[in-house]
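Shown here: the complex without one of its protein chains, the others still in place.
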Amino acid sequence: MIDRTDPAGAIAAAAADCSNWGRWGADDVLGTLNFLDAAKRREGAALVRRGASFSLAQRFDADGPQRGWRRRTNPVHTMLDTGTDAVFGDQGFPHGIGGADDVIAMPLQCSTQWDGLGHIFDRGKAWNGRPAERVVTAAGDQVTGIEHCAPHVAGRAVLLDVGRVVGGGELPDGFAITEQHLAETAEAHGVAVGRGDIVLVRTGQLARVRRDGWGEYAGGPAPGLSFTTARWLHRTEIAAIATDTWGFEVRPNEFDEAFQPLHQIAIPNIGLLLGEMWDFEELAADCAADGRHDCWLTAAPLPITGAVGSPVNPVAVK
Amino acid sequence: MIDRTDPAGAIAAAAADCSNWGRWGADDVLGTLNFLDAAKRREGAALVRRGASFSLAQRFDADGPQRGWRRRTNPVHTMLDTGTDAVFGDQGFPHGIGGADDVIAMPLQCSTQWDGLGHIFDRGKAWNGRPAERVVTAAGDQVTGIEHCAPHVAGRAVLLDVGRVVGGGELPDGFAITEQHLAETAEAHGVAVGRGDIVLVRTGQLARVRRDGWGEYAGGPAPGLSFTTARWLHRTEIAAIATDTWGFEVRPNEFDEAFQPLHQIAIPNIGLLLGEMWDFEELAADCAADGRHDCWLTAAPLPITGAVGSPVNPVAVK
Amino acid sequence: MIDRTDPAGAIAAAAADCSNWGRWGADDVLGTLNFLDAAKRREGAALVRRGASFSLAQRFDADGPQRGWRRRTNPVHTMLDTGTDAVFGDQGFPHGIGGADDVIAMPLQCSTQWDGLGHIFDRGKAWNGRPAERVVTAAGDQVTGIEHCAPHVAGRAVLLDVGRVVGGGELPDGFAITEQHLAETAEAHGVAVGRGDIVLVRTGQLARVRRDGWGEYAGGPAPGLSFTTARWLHRTEIAAIATDTWGFEVRPNEFDEAFQPLHQIAIPNIGLLLGEMWDFEELAADCAADGRHDCWLTAAPLPITGAVGSPVNPVAVK
Partner (left out) sequence: MIDRTDPAGAIAAAAADCSNWGRWGADDVLGTLNFLDAAKRREGAALVRRGASFSLAQRFDADGPQRGWRRRTNPVHTMLDTGTDAVFGDQGFPHGIGGADDVIAMPLQCSTQWDGLGHIFDRGKAWNGRPAERVVTAAGDQVTGIEHCAPHVAGRAVLLDVGRVVGGGELPDGFAITEQHLAETAEAHGVAVGRGDIVLVRTGQLARVRRDGWGEYAGGPAPGLSFTTARWLHRTEIAAIATDTWGFEVRPNEFDEAFQPLHQIAIPNIGLLLGEMWDFEELAADCAADGRHDCWLTAAPLPITGAVGSPVNPVAVK
């Protein structure tokens, strides 16, 4: 199906087929979040039946997946004040109050995250066809910074537990998830995916790396979406999609020489919000138990002005 | 009412009256978030009527409120890759893909945030009566780190727009909000505050600092909760409370020599999650327009292991 | 002398007169540090007569000159481990050893520093005529990173205490130091400036900001070198030059609309290493006392790969 020797051709064709450029006007900064409307939020909120809530974030700490590649470290969290200081009375405060403060330094892509619309370019063009050099400078994303998404990412989510349905728990590394696998999973769950949904694709790899470690490079072999799902991502008019892997798409990628070709379609051409390194383990177990694979989800990026991504603590409620 | 010369006595008395130590067992790490249960989440979700969503976060950038006090800076956001680089082909990627990544360094208390349970101590004791030195070391909060809150902060929120009701828009700096003001505001709104609610107290100061700037020190004079509200915070069994000011409580504080005495009751003794520097402007305008002052709220802290606070993008949905 | 309305013309003329492009070959990465040779080091070392040493660095801490302009903060220094933790035995080490570690986050231009050759461009060209976009990307300076200077900045330094000689102690803000002032000062000191020297120009402003504070913006009005000294900087074949001010050249600049025009000549065209925010107070007092204004100086930048500047602790020995 895929000509492994021609990534450029495949990308050009998929970009042409899947482009949403201009769909929401020349000034658009939201991409497919435009599909996530008030009606969809009402539909999502109606899914809160039990009131059970789930965090879909990994913990942010020194045990995370990063090993320094491309200057991506794990978060470095340090204290400005501590309880040990407080009991020694070193803090200079009156009437017995003591305090602790803290600081963090981290790549915005270090763990559970959203990729913003400025994160990936296709042949020099950012989302909506804008010249990349006019969008992301050293001062950050001047146009489509993640802050624009701040109020929007709350709606109906659908969990597609491909790991369980197709893989019997976990998909092996290098497994390319196709439209067929997605359809088969949705059918097994008895759930439909449509316009404005936030799709959560569980591969099960996170359970594996928790057992075995991330290894030298979190971007190594992993299950993930096949490049061939580009048209499904476009056609379904979903608002956003996230996986439990480092890089969303299958690794190694499906061309002989390639780096994340599906990103090149999904972000700058479709305008799709991509989530990576989410943790679906607890939610997926709950869904398997009660048979309901849709829920209310809020996954609000920090409105860091000009950021091309954001750490996030997505909270699902059923 | 308040003996301005005796903060220590007032604090000791309020701590004795308001303590929740042991209420949820010796191992508790959640404090008043225990009040926010599944039933409350169902009640909150039922408030999603129109599907309108609001971000209650300020933007995280160099224009924020911090000026360096206690090493608190505004966020420093830098790019690891840019669009300008991408168009020059400097990035070394194949098939026309380009990318931008970014990094942030910031105090966790720099802007819209939650104070975690390890943020404040009362005479050497942290939440639940634990010795402060056993809770927060230079390695972070070993017991009550903000990561424990990750799935919990989603439920019913009540906006008390004291600025509008009492102040005709904005409360002046130094204005101490009392129980009476809170009750008067709730009555004017036709809304009740009860167990498990997340209370949002709008003073209107944020509108003012947007016009006039934060000045030299964001912790300077501001409206905020009176120390006398401690028993109300305890008695109402609310799950969390947030204001639109730097420091939640009135500044200057109500004792001659004091530093944030209400924090000293609220966090270590009541176990209450406090939010600061939230932005209620858009939500409050909407509530004033439609007359409904309660809503669904998700305000999920980043699960930074051992953190005593977290930046947050709270999203309200009505 | 200066046509205040024509910075572009003045810059073009000075660049043409002062260019060292190609002087040390097409691959040069050192600029005027090429003048600082072994003979000059021998000459400098011979100036160590008493063995007295002086640090010419300001302290790096939260009380520094930065207020956030262009994301330049003061250093944020935090501890990974502390003595308070150690005495509580929280560190997990055997046999009574305890430790403290620390972390820093800082702009490389936040305090006493060297500007590297990649710091400034003239009409799109970096040092030696290279296209700026081929030199400094988001990955840093790919050609002339400060690491190349690592072994070189040790030699003879000459202090020109213009503040004392011309200003009677301190020059007023906005005072433009001309060739005439430099010559007059050298003559008063009985010292000569020549090829390979590191020139230290004391304005005395640092003494003033220590009394009065840096104010809102360290780049505000200050004494400094006149744009007209460009040809002197070139002709004298000095290796490097530093001042005790934020910006080396006089502020406000001498054109109606301008931003650091002398930098635009000195760095990309002359290839000159510029130092800023150095502290000459103690050294200058010593020189005034003993009448000797030259000394041995080591001012070794940290070899941060690809950096366009570096914090530095220059040490003078007399």
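Note that the chains are named A, B and C in the order they appear, and that numbering of residues resets to 1 at the start of each chain.
Going forward, a residue touches a chain if its C-beta (ideal position, glycine included) is under 8 Å from a C-beta of that chain, and two chains touch if they have at least 3 such contacts.
None of these values were measured; they are calculated from a predicted model.
> What are the shown chains that the omitted chain is in contact with?
If we consider the entire complex, the absent chain touches A, B, C.
> Of the residues C:G204, C:P261 or C:G275, I need the one that contacts the missing chain.
In the complete complex, the chain left out is touched by residue C:P261.
> Looking beyond the chains shown, say which of A:A8, A:A38 or A:A139 touches the absent one.
A:A139
> Looking at C:R23, C:R123 or C:R235, which residue reaches the missing chain?
Checking each option in C:R23, C:R123 or C:R235, the one touching the absent chain turns out to be C:R123.
> In terms of residues, what is the contact footprint of the unshown chain on subunit C?
Subunit C touches the missing chain through residues 7-8, 11, 37-42, 45-46, 48-55, 57-61, 63, 70-72, 75, 77-84, 86-87, 93-109, 118-124, 126, 131-141, 147, 150-154, 255, 257-261, 263-264, 296, 298, 300-309, 311-315, 317.
> Would you write out the residues of subunit A that touch the absent chain, in ascending order?
Missing-chain contacts on subunit A: residues 62, 67-68, 71, 73-74, 76-82, 84-85, 88, 90, 105, 133-134, 137-139.
> Mind listing the subunit B residues that contact the chain we can't see here?
76, 78-80, 82, 84-85, 87-88, 90, 103, 105, 138
Everything below uses one rule, namely that only the chains that are shown with their structure count from here on.
> Give me the rotation angle that lays the C-alpha atoms of subunit A onto its copy subunit C, rounded to the nearest 5 degrees.
For the C-alpha superposition of subunit A onto subunit C, the angle is 180 degrees.
> For the homomeric pair subunit A and subunit B, should the interface be classed as same or different, according to whether the shared residue numbers exceed half of all numbers used?
Counting shared over all numbers used gives more than one half: same.
> If you average the CA atoms of subunit A and of subunit C, how far apart do the two points sit, in angstrom?
So the centroids are 44 Å from each other.
> When the C-alpha atoms of subunit A and subunit B are each averaged to a single point, how far apart are the two points in Å?
26
> Where in subunit B do residues touch two or more of the other chains?
Within subunit B, the residues that touch at least two other chains are 71, 77-82, 84, 105, 133-134, 137-139.
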